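Below is one structure, written out as structure tokens, with a few remarks after it.
Every protein chain of the complex appears in place save one, which is left out.
And now, chain A:
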Amino acid sequence: MEQSTAVPISQSKPQTQRSGKIKRYMWGYLFLLPAIAIFTLFLWLPIFKGVMSSFYTIDFVKGDSFVGLANYKTVFQDADVLVSVKNTLYYMGLALVIGFWVPILFAVSISEMRRFQGFARVAAYLPYVVPFVVLYGVWRWLYDPVGPINAVLKSLGIGQISFMVDRAWSMISIVIMETWQSFGSAMLIYLAAVLSVPREWYEAAEIDGAGVWQRIRHITLPAIRGQILLMLMLQLIATSQGFQTQYAMLDGGPNNATLTYALLIVRYAFVRQDYGVASALGVLMFFALSILAIIQFRINNRGGVES
């Protein structure tokens, strides 16, 4: 009898706890539902479907047909893939060399400014809001063989540079243009980090006789190291997917000098209508980017703790 009375009591307790938990978190779960639905529909399912598509010849009208690893075989036999991988790595490297330090430099410089700091922030951020079409038009004009940059070079006695069609310059020109356009956004992140460094540290350093460069080297840069690492990973991920400018300005030319991996995917999908091979390329890229994403995630977590 004791047992028979004890059992319902012991069973009812967890039930009460569970229902209490459900009640407690119900609204939270409900708020999660739209996000889960959207992520499932527009991200996870497409990724899954993309992986599946890489094993099929896609034909929207006549129906798909399973081809096993044939699409991957095409990828590994296509000489353009290797070219595009090299170009992408070159593009990523150039973006680091030419563009990565620019927002840091501007953030640190602006943080040191005593006057016009607000103006400098807005001025640096403005290019980021320029629409791409306008951006391409402006830079096409700037890079024109008889445009302003070449006019200056000519006046300095330096020869004319074919910024767009000289293979040695085409990718560099793209990176310079993109750096000009996008450094403002990264600069704001760095600036926020720099401004969050306790002022007392700088005051103490000044009392100890530290100059501007020493303050930057021994206080600012170490203090924003987490952000620098995070931005590095984000930039690597972003540039590894770059294709928009290469497509709009040069369509991957001259002679594939700006053909990036992502642009090759676009060509396979939308020029050759070969969605199966495009998916296979996408899947390979997905795995490569996943590694970068994991590193970024770890840095992010570690940086968050440190900061």
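Just so we're on the same page, a contact is a pair of C-beta atoms (placed from the backbone, for glycine too) under 8 Å apart; a residue touches a chain by one contact, two chains touch by 3 or more; residues count from 1.
Keep in mind that, in the parts below, contacts and distances are computed from a predicted model.
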(request) Consult the UniProt record of the chain that does not appear here and report its protein name from "Response regulator", "histidine kinase", "M56 family metallopeptidase" or "ABC transporter substrate-binding protein". (result) "ABC transporter substrate-binding protein"
(message) Which candidate, A:Gln227, A:Ser279 or A:Gln296, sits in contact with the chain we can't see?
(response) A:Ser279
(request) Give the residue, chosen from A:Lys21, A:Lys73 or A:Arg167, that touches the chain omitted from the document. (result) A:Arg167
(request) Tell me where the left-out chain touches chain A, residue by residue. (result) 42-43, 45-47, 49-50, 53, 58-64, 78-79, 143-146, 160, 162, 164-167, 178, 182, 237-239, 241-245, 249-251, 253-256, 262, 265-266, 269-273, 275, 278-279, 282, 286, 289
